[in-house]
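Excluded from the complex is one protein chain; the other protein chains are retained at their positions.
Note that the chains are named A, B, C, D and E in the order they appear, and that numbering of residues resets to 1 at the start of each chain.
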Amino acid sequence: MDSGNTAWLLTSAALVLLMTPGLAFFYSGLVRTKSAAATIMQSFVMIGVATVVWVLWGYSLAFGTDIGGFVGNLTVFGLRGLEGDGLLFMAFQLMFAIITPALITGAFVERISFKALLVFTVAWITIVYAPLCHWVWAEGGWLLDLGAADFAGGTVVHINAGAAALAGALFVGRRRDSVAETRPHDVSKVVIGAGLLWFGWFGFNAGSALAADGGAVNAFVQTQISAAGGLVAWTLLSWKYTGHPSIIGAATGAVAGLVAITPAAGFVGQWPATDGYLNFFPALCIGVVGAVLGFFAIRALHNWRDMDDTLDVFAVHGVCGMWGAFATGLFAVAEIGGVNGAIGGSADLLWRQIVGILAALAWSFVLSAGIFWVVQKFMPLRVSETDEMIGLDRSEHNEAAYEYDEIGFGWDASDTIDEEIPSGTEALKRLLS
Amino acid sequence: MDSGNTAWLLTSAALVLLMTPGLAFFYSGLVRTKSAAATIMQSFVMIGVATVVWVLWGYSLAFGTDIGGFVGNLTVFGLRGLEGDGLLFMAFQLMFAIITPALITGAFVERISFKALLVFTVAWITIVYAPLCHWVWAEGGWLLDLGAADFAGGTVVHINAGAAALAGALFVGRRRDSVAETRPHDVSKVVIGAGLLWFGWFGFNAGSALAADGGAVNAFVQTQISAAGGLVAWTLLSWKYTGHPSIIGAATGAVAGLVAITPAAGFVGQWPATDGYLNFFPALCIGVVGAVLGFFAIRALHNWRDMDDTLDVFAVHGVCGMWGAFATGLFAVAEIGGVNGAIGGSADLLWRQIVGILAALAWSFVLSAGIFWVVQKFMPLRVSETDEMIGLDRSEHNEAAYEYDEIGFGWDASDTIDEEIPSGTEALKRLLS
Amino acid sequence: MDSGNTAWLLTSAALVLLMTPGLAFFYSGLVRTKSAAATIMQSFVMIGVATVVWVLWGYSLAFGTDIGGFVGNLTVFGLRGLEGDGLLFMAFQLMFAIITPALITGAFVERISFKALLVFTVAWITIVYAPLCHWVWAEGGWLLDLGAADFAGGTVVHINAGAAALAGALFVGRRRDSVAETRPHDVSKVVIGAGLLWFGWFGFNAGSALAADGGAVNAFVQTQISAAGGLVAWTLLSWKYTGHPSIIGAATGAVAGLVAITPAAGFVGQWPATDGYLNFFPALCIGVVGAVLGFFAIRALHNWRDMDDTLDVFAVHGVCGMWGAFATGLFAVAEIGGVNGAIGGSADLLWRQIVGILAALAWSFVLSAGIFWVVQKFMPLRVSETDEMIGLDRSEHNEAAYEYDEIGFGWDASDTIDEEIPSGTEALKRLLS
Amino acid sequence: MKKIEAIIRPEALEPVKRQLIDAGITGLHVERVAGHGYQGGVVQAGRGGQFYTVDMIPKVKIITVISDFNVEPAIEAIISGARTDNTGDGKIFVTDVEEAVRVRTGERGREVL
Amino acid sequence: MKKIEAIIRPEALEPVKRQLIDAGITGLHVERVAGHGYQGGVVQAGRGGQFYTVDMIPKVKIITVISDFNVEPAIEAIISGARTDNTGDGKIFVTDVEEAVRVRTGERGREVL
Partner (left out) sequence: MKKIEAIIRPEALEPVKRQLIDAGITGLHVERVAGHGYQGGVVQAGRGGQFYTVDMIPKVKIITVISDFNVEPAIEAIISGARTDNTGDGKIFVTDVEEAVRVRTGERGREVL
């Protein structure tokens, strides 16, 4: 790879890393104060855990030599023999393996046991994520061989996280105090989180071109248009349905648009293929429809009692991810990504996309549920009722998110020391003596 | 464009995108709590609205085939036929079209009607921004042909936004409760906003070199020096005039320095042209003087009753933008940008700069006022007195920025459900049945 | 330098710039509300001050023509004659000169006089930082000539800042109200700060390769692994020792891992050199051990009364920096950085590393103490007891970090103006008349 | 001396404060509280457009200690500033105060108010 | 009329509120306070694993003005919702209220509660 491509991929990997703190903020703003810090931690800790798992065995399971189209072997365990471009690809892929489990945590915020979350995560990256990643992106992976198209992770990241979130919401169970609603405690945190996600998503999608070329540029532009479409559409929907244009809705719509374009970004663009008069159209359509689907998915799922997918991971990532994968099968044009979609005349891709969607959905849901089922044999998945009431910040981490109040935290008599503070030279003397 | 240039331009476009969330935070921190979220939204929504306008017709009006030096035609409507470098340039320019209307919103925070803002924005990008952008940067634009120099948007972005802000402040009218002052509710938000703006500004200015070469490096360094000069100067000014070094002043000074260097970044650097002994000088001078002018402009404008340009958009962007454009005419050296300024011996550039400044100022002020004048025929520009008192967060968006207080928002008796929470397998059974 | 390398270095420089606002947030979250804004300012102002010092004489002292292996001369004073790659290197180095003094401020938050801090900083960059930087990185520097290895600033940045922090803590003296503990007022600020630091650190370390090549890729990956190791290790340590996995501990562990890998990132990687079966190992080990050392260093230092290094700058940057420099001497392999460490068979490097560590430690501690000693002859280093009690936000800057409370800050009767607000056209008329 | 405690809407704070000051009552302090009463709760919307109600409502409490003869004027001032004729306008409570002390001087009684 | 002020643990707010509402007492408001009493303080941990104690503890104060005959039921309701048998459960104070006014209507006396 030349220096320009390397520069772009390094930049992209850094951008995708930043998405996880961004997500931490996005999620934290959406929950109540008493679990605000714990929610951040649930995403942030993934950067540590997933990195360790990935560099040890995760990458090798995903991208080691193919075993039957299904999983990689352990040839590159512990980064064995990786350097240069291979190492760079490993690093870029690593960032995806970090954010995907972080996405899932939205399903069970405010009640998950931190210990159970860690155990689940290690198992999940190994058993669910690495193989699915292999199917879609690794040489020999069966979905790749089938010809299913996933540019930057519609199946691997979003459908996968969405289905696992569904399993998680079911197994962890609903919050005790509020079935259907979450109450965002900080709108500005939600928006800055969405802003960082958007920024990082350019690395996610345009970086997936694996080069700084016209393909990256195309993916960049598609990403921007779809996100903008989602933002505008969701804002208008909330305005129509609640009477007020929702700020959180705008942020969510942007994310929905970003999710939806993820699998498509490298396959769509020129429209119609013949003369490209409406080049803006596929991406705008993907973003707007993504937002509409996400919006109504949230409405629908909130009526479902047992399914307290608190931060709507399935509705936003699962549903929009499925739409994006499907839309890739509709709008793809050979001029951009080398393959035509249904509208471009070839229904083949569409069927493959549907196979990919269903495979990812089933694989992730069943295995994630299985992992939860096993984990709960060994430890409770959720905290006690009192701890839930107190909030995860204090009960799980003994660290309140905010102690803004000067009262009682400002100047504490019990600590005050009446002794003289020594001068610097005095202190230095004491130090040396 | 080679991969290195493409990498840098992709990075730059992403950086400029990030400036808008940065601005949202900068502005939000400066207003009162009760409109903190709405202020964020006023910037954030621009990413959606401006993108849609730009990819549909805005880019084409700005960069389509020239009509009389004045505006582009619709040849590239809807991104028709754009790909590769052209598409990349479109994306980079798009980010400027997003932040410019966002800048204007500072003039009428805490009282603007969200609906009126959206309508104004769509009209403004179309009627005011796209043509001015064409004059300055598009092939055939009359200011470009005249030889006026604007490296990264002193006229197009800053003078333009400043003049529109002036019109907005006049038409929307002053806040009801506090004519002269704004009361920042979160200093840390202001600084992190300024930090993100500064970071993104490297894309804005060094990206405007449209290549990763010595010109970009030069713009990068000029940007850093001027911003630093502005930061230090404003801090000292506030210290002298109020007795305390202001933190918000430091952040504002940095922004003032960044604004001032924007038009100049690609034209100044070597100093004096003969031996370059004082290469640091032009940028430092531009930043320091920018801060001084901005500081006194705020003081002067705050005595003017009808003109409640709440977040000092005209003082910071208008005045410093004019200074920067003027200073380009002073300090430009042919060794850097191919043209000499007044000090370098040629008064020509200075006159052209003044023409550019006045043209941008007049065009933007008159047309922006016109748009407000028309919009107010159809809908009120500002919210009702009660809504203003309640704050835009609750009245326009029904979303308070913060609900940090656990009281009343923490654990709500009315919601609590006494039923047993089903186990995961139980829930799964119910799901499947 | 080709466009790809230039693109990566421009990006890296911007990333390192962003670390300082990141640090401002990290530090601010760790202090109490009443000094939250002042703590941000102490880092933020460095961007201004250090830039001015660096472009005037700092860079020249560091990288001007060598004088006796000890310091540079003034040949490049004021950026004289710098352009292209030289200018780019100057900019990249500048960002290091900004964050290093910002790091030190953690030692005396909540009590330092802002004026004394500024004076100290100007002197410190000139007298302490620039020469040390010359020793290690400039052509002719004696540590470079000796063969000590410091890839991205283990000695220049971290040991240096840590030792200066020790001197600062001694001379400024402990806080009056709380000897041993700091009380973080905003955990989310700490984590977002750590996130931005991590993101920026890719520029810091991978940028230090000064090219977008395999070396940069390697540094990038080592950085990620070590930081992850630190994050996980510190989380587990806090869990074991306090019964709860600490969120602030996770963030601190990540920083400890990042510090520790800094000097090593370009020298370690392949492991063992013969077959690279455990390539992940050196970085993981460096990160984990770094976190362990940092954790116990904090515990140990907190029992030491006179040494109120409030935000543990010495424990996190000094100790982990020393460990990293030492570990470079252990794990370096010629395949990566051209030189072998002790385990790779050559004890030479280890001794050179120890010389480098001790030289940096002594130089920085002694001279920093000297500067404080001189400064306190002219002005008090800390604020008065009452001002400390009130908090630096109000006493030094007269700007409270937060005024979230609508009460008393929302709508102020005294300001309300009963006059009619003029219409836009009316206001325009008044303006023109 | 009597203590007047009035729970009102946050946006009524300034009008009430102004009325009290106009009535010659300048010594007062305010607190944020969350209230529960006849007013049903605040309706908020989730991002899927679903509605939900929060049963604790942000209110402001104004507290002023005044001489007995000022009680009626104070009540009137508060009502005139806070009344919108909708549920949730608030309540005023009056209690007896036995002593008042000015910290700055140590003075006691009605003069310190 | 009497005013009941109860200082309780924040996590006891909802149970107490529910008990009060069940006892027919719906007019109330709550405040955040920081308390100091027999309960020693909150133990927190520094990032080096050191422990320290903060001597002011976050509490919630529930305030309700009620008719005299409601005092005992209210006290019982609060105790039953807030009691954990550990120090720090809180205190209840009862004071006399002379007058109550409903802002919306100007009505006075017991009916407005």
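Everything that follows uses one rule, which is that contacts are C-beta pairs under 8 Å (C-beta built on N, C-alpha and C of every residue); 3 or more make two chains touch, one makes a residue touch a chain.
This is a predicted model, so every value here is computed, not measured.
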Inquiry  = Going by the contact rule already stated, which one of B:Ile40, B:Val53, B:Val71 or B:Ala315 would touch the omitted chain in the full complex?
reply    = B:Ala315
Request  = In the full complex, which bits of chain B touch the chain not displayed? Write them out.
outcome  = 180-183, 234, 237-238, 241-242, 244, 246, 248-249, 252, 295-299, 302, 312, 315
Residues from chain E at the interface with the omitted partner, ascending = 2, 6-8, 31-38, 56, 59, 61, 71, 75, 78-79, 82-96
Message = Considering the whole complex, not just the chains shown, which residues of chain D touch the missing one?
response = 3, 17, 26-31, 63, 65, 95-104, 106, 112
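Note that in this section only the chains that are shown with their structure count from here on.
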Key: Between chain A and chain C, the fewest steps along chains that touch one another   = 1
Note = Among C-E, A-E or A-D, the pair repeating the B-D interface (over half the contact pairs identical) is A-E
Task = Have a look at where chain A meets chain B and say same if over half of the interface residue numbers show up on both copies, different if under half do.
result = different
Task = Using mean Cα positions as chain centres, tell me which chain lies farthest from chain A.
result = D
Pair joined by the larger number of C-beta contacts - B-D, C-E = C-E
Query = Which whole number of Å gives the spacing of the CA centres of chain A and chain B?
reply = 30
Chain centre separation in whole Å, for chain D relative to chain A (CA means) = 47
Query = Centre to centre, by mean C-alpha position, how many angstrom separate chain A and chain E?
reply = 42
Key: Where chain E touches two or more other chains, by residue   = 11, 14, 17, 30-32, 44-45, 54
Key: Residues of chain C touching at least two other chains   = 2-5, 7-8, 11, 181, 183, 242, 244, 246, 248, 402, 404-406, 410-412, 416
